[in-house]
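A single protein chain has been omitted from the complex, and every remaining protein chain is retained in its original position.
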Amino acid sequence: MPDTPPGPSARLANWARLKSPWITIFNSGACNACDIEAIACLMPRFDVERFGILAKGSPRHADILIVTGPVTMKQASRLRRIWEQIPEPKYVIAMGACGSSGGVFCGLYHVTDGVENTIPVDVWVAGCPPRPDEIINAVVACLNLMKEDFTRGGKAWRQKKVEKTSDAGGHSEEVPA
Amino acid sequence: MPEILLPIGPQHPALKEPVNFKIVVDGETIVRLDLDISYNHRGIEKAAEQRDFVRVVPLLARVCGICSHSHTTAFVKGIEEAMQLEVPARAQYIRTIVAELERMHSHLLWLGVAAHEIGFNTLFMWTWRDREIIQDMLEETTGNRVIYGVNEVGGVRCDLTLDLIRASFEHLQKLEDRITQYVGMVKNDETLHMRFSGVGKLSKADALKYGTVGPTARASGVDYDIRKDDSYLAYDEMPWKVVTDTHGDVFGRTLVRIGEMQESLTIVRFCLENLPEGPIAVKAPKTAPPAEVLSRYEAPRGELVHFIRTNNTDRVERLDIRTPTLANWTAVAVSLVNQNIADIPVIVAAIDPCLSCTSRITLLNGRNKKTSLMTWDELRSYSGEYYRRKRCA
Amino acid sequence: MMDAFQLAVYILLFPGFLFLVLYAFFFKFLDRKITARMQNRVGPPLLQPFADFVKMLAKEVINPKGVDRQALDVAPLLALAAVMTAYLYVPIIGESPLAFQGDLVVVLYLLTLPTIILFIIGWLSRNVFATIGGVRAVTQMFIYEVPFFLALITPALMAGSWSISDIIAWQQQNTWFAVLQPIGFIVALIGLQAKLERVPFDIPEAETEIVAGPWTELTGRRLALMQLSMNITLVTGSALVAAVFLGGPMTPWTIAPDWLSASIGFLLFLAKTFAILLILISITVASGRIRIDQLNDIGWKYLASAAFIQMGIVIMMNYLWVGA
Partner (left out) sequence: MTDPLTLGSVTEAMNGVGTAEQVSRNRIRIKTNPGRLHKSLLLAHTILTCDHLIQISAVDNGTIFELIYHMTGPHQTVISIAVELPREKPEVMTTSGIMPASGIYERQIHDLMGIEFKGHPGLTRLILNEDWPKNEYPMRKDWKPDPGTFYGGIRGET
C-alpha cells in the first residue's frame, strides 16, 4: 500500500465495502445450531438486509465467510477451498465455541479444533450457539476491522496472531492486503 | 446432452448438515447417485465412552442443534431405565413440553426450508418469523434459544413458574393462528402444489422396506409413532392422535408435519394445564449397573434410537446413536433416481436434512459418455499452483 | 429534431445513460425494499444497490482455470451495451430522437441479448452449475420468448406500425392497449418476469439447486456489470411494456408548452414503470419457483396459445373496426 492518503475512489470503494458486506455461511461440521441462528439473522425479527448484508450461495460473491463448527477432518480441505474461492478482500468470522476452539468437540479424533487451524480468522464469536444479536455484532466488528485495515493500509498490523499459529503448525499463507 | 456428474454439496446457502451427492445427470434427469454424509462426523460416540454421564448430556445436546432436546432425552431416558430411576412427574411433563415445542420449531423451520428450496422466500420468511415465538418461549423457560440444556439424569434443570405458564398460553394462541394460516397456504398455493405433489413418491411397502421413519413413513401411511407405540415421558396421559397421510409424496409429508404441529399445540396446552406439582429432579447415582437399553424417541424427523450399554462405571460402555436421517437416507437414494434435478432439493429436504450445493470441482468429459472427477489431491495441487500463478501475475 | 449537443445530452445524461443507471439503482432499491416490506422485513437502505455495485467493482476478479478471460470480460459489457441501447429507443419524455420505423423489433431483439450472454457466460465458466444454469437460461428463453414477442407485436398490428412512437400515438388517440388487449398485457407481464429471471421463473439461477447458475463464477466487475445490465433490463422492459400497453409517456390530450408536456410525460413514465414493477414484485412474493418442464407446459400450452388467441382477436378487430 502506498504511503499517500487514499484517494477519493479508494475511499468510495471502502465506503461501499462497509455498506454491503455479503456473507457466505459455511458449515464445517457444526451441529446446525449456529447455522440456524445465522439464518435467523436474515429473517424478519433481525433482518440484516437493512444493513446491506446479504447471504450468498456462491463463495465467489461473498465478502465475509462465516464458519460454524469445529472443522471436521473432511471439511478442512473444503473449507480451505471455499476460502480460496472468495475474492479479495475477504474476512472470516469463526462462529460459536466450536468455531473458536473446537468447543465440546475439542480433541475428538475427527475434528481439527477450530477454524484458525485451517484458515486465518479475523473475528471470533463466543456462545453455543451465539444469539443472532451477537452475530450481527460480530459482522459490525468485522466492518470496524475493515475500516481499521483501510486506514492502516492492509491487514499486516494485526498479523501477529496468524504468524504465531503458523509457527505452531498452522498454515502460513499470508493474506495479501 | 451427455451425462454430467453433478456434485451437490457440501456447502449450501440455506443451512444444516453438509451432505454431498454425487449425482450423474442426463440432461435434467438423474441417472444414478451416490451419497456422502461424512462431513459432519465428529466422533461423538467415541467421546461419549470417555466422559461420564453428567458430561455426556451436554455433549449429546450438540449432536444436532435442531433436535438437541431429542438426543438428550433419549439418552437420559435410557440411563434412567438402566439405573431404574423413578423420575418425578413434573419433570416428565416439562420434558414433554420442551419436546413438543422443539417439534413445532423444527417443523416450522422445515416448512420454511422446503419453501426456500422451491424459491418461495415469502413463506420462508414468515415461518421463520413465527418460529421466533417458540424461540421466545424456550428462551423464557430455559434461558437459551437453540440448545436448551433442560435435561439431566434424574430430571430437568429448570422449573416453570406460573407467570411463564400464563405467558405461554398467549404465545400458543398466537402460534395457533399462524399455523392455521399456513394450513390454508399449503393447501391452496398453486406453486407449492406444482412442486410438491407427485414428487419423491414412496409407497407404503417401500417405506417399510427401506426402513423409513417419522413423517416420511407416516406420509406413506405407516402409522409408526414411538410416542404412541412405546410411550415415554407423559405422552400416554393425554389425548392426541398420530397424524398420517396417504399421499406418499412431498406434499403428504408437508401435510403430516403441519398436522403434527397442531397436535403438538394440543399436547403443550394439556401439559401446561395439568402440570403436576412436586420436585423437578431426583438425585441420580453416579454409576449405572450393567444393562443394555434400547431407548427409542420420536424426534421431529422420526424415530431416534440410542442403544446404551452400561457396565457398573460412571461411563457408558457403548452408545450407538441411530439418527432418523440415516434411516431415511436409503429411501431418498431410491426415490431420487429418474427424478428431475430441480426436485433434488425438495425430495431431500422432505425428509428434513438439508443438502448443500457448492462443491464446484468436476470436469466433464462429454464425448464418450464418461464422467470424470478430479481427485482431491489433484485438486489441492491444482489450487496451490493456481494461486501461486495468480499472485505472480 | 435535435441538434448534436441536445442529442448528446439526451443520450449521455438525461434521460439517457446517466439517468438510466441511477434509475436502475433506484428501481432495484424499490424492488428489494417492497419485497422486504411484503415479507415483513425492513429492507435495505436507499443507496444499497449503488453500494453493492461499487463494492463489486472494487473486488478482485478471479479467473477459474481454463476460462477465456477476454470473453468473460467482454460478455457483461456486451449485455450492458445491448440493454442500454434498447433503452434509448423507448420513449421517456416524448418521442425518442433515435426512433425509426421498426424500432420495436430492435428493442425486443436487444432485450434478448442478456439471456444469450448469460448462456455464454455459463458455458465459458467451466463449472457444472454455471453450465446447467446457462442451458436452462436458453431453454427458458425459447419458452417465454415466443409468447412475449407475440404479445408485444400484437399492438403493433393494431396500430399498423412497427414504431413504438406510433403505437403510443395510436393509444393517445384511442385508448390503452392494456384495455383493448388484456390477454396480451398479461402474457407480456409474465414474459417479462421470465425474461428477468425472477421468481417463479428464476430457474436458471435457482440458488438451492445450482448455486447461482451462470452467475456462480462471476466475480468483481463482471458480476457488477452483469447485475447492472439485469437491473437496466428491468427498467427497459418495464418501460417497453408501459409504452406498448399503457400509453407510455404521452398524455391523452395535448398540452401546450413543450416543456410541460415533457415533464408530465416523464412523471407518467415514472408512475407507469413503477406500477409494472409493483405487479412484478407481487408475482415474485406470492409464488415459488416452478420446474423447467412445468414452465415448458405453461409457456407453450397456455402463454403461447393465449398470445395467439389475442393475435387472432386483433386481426378480427382490425378487419372489422380499424380497417373499416
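Order of writing sets the chain letters: A, B and C. Residues in each chain are counted from 1.
The rule is short, and it goes like this: a residue touches a chain if its C-beta (ideal position, glycine included) is under 8 Å from a C-beta of that chain, and two chains touch if they have at least 3 such contacts.
On a predicted model such as this, the values are computed, not experimentally measured, just so you know.
Undergrad: Would you list the chains present here that the left-out chain is in contact with?
TA: Answer for the hidden chain's contacts among shown chains: A, B.
Undergrad: In the full complex, which of B:177, B:190, B:229 or B:273 touches the chain missing from this view?
TA: Hidden-chain contact among the options goes to B:229.
Undergrad: Touch as defined at the start, partner being the missing chain; which of A:74, A:90 or A:131 qualifies?
TA: A:74
Undergrad: In the complete assembly, which of A:60, A:90 or A:110 touches the absent chain?
TA: Answering carefully, the residue with contact to the hidden chain is A:110.
Undergrad: If you put the missing chain back, which residues of chain B would it touch?
TA: For chain B, the residues touching the absent chain are 36-38, 41, 43, 45-46, 81, 208-211, 224, 228-230, 292-294, 296, 303, 305, 307, 309, 317-318, 320, 322, 326-327, 329-330, 376, 380.
Undergrad: Could I get the residues of chain A that touch the absent chain, sorted low to high?
TA: 71-74, 76-77, 80, 109-110, 112, 117-118, 169-171
Everything that follows uses one rule, which is that only the chains that are shown with their structure count from here on.
Undergrad: Moving step by step between touching chains, how few steps can get you from chain A to chain C?
TA: Step count on the best path from chain A to chain C: 1.
Undergrad: Provide the C-alpha centroid distance between chain A and chain C, rounded to the nearest whole angstrom.
TA: Whole-Å distance between the two chain centres: 37.
Undergrad: What whole-Å value do you get for the distance between chain B and chain C if each is reduced to the mean of its CA atoms?
TA: Each chain's C-alpha centroid was found; their separation is 42 Å.
Undergrad: On a C-alpha centroid basis, what's the spacing between chain A and chain B, in Å?
TA: Roughly 27 Å, centre to centre.
Undergrad: Do you know which chain A residues sit against two or more other chains?
TA: 43-44, 56-58, 85
Undergrad: Residues of chain C that contact two or more other chains, please.
TA: In chain C, residues 39-41, 62, 207-208, 211, 216 touch at least two other chains, as defined above.
Undergrad: Which residues of chain C touch chain B once you look at their complex with the stated criterion?
TA: Within the complex, chain C touches chain B at residues 38-41, 62-63, 65, 127-129, 131-132, 135, 199-200, 202-203, 206-211, 216, 285-294.
Undergrad: Sort out for me which residues of chain A touch chain C in the complex.
TA: That would be residues 12-13, 15-17, 19-20, 22, 43-44, 47, 49-50, 52, 56-58, 60-61, 63, 85, 87-89 of chain A.
Undergrad: What does chain C use to touch chain A in their complex?
TA: Result: residues 32, 36, 39-45, 47-48, 50-55, 57-62, 207-208, 211-212, 215-220, 223 of chain C touch chain A.
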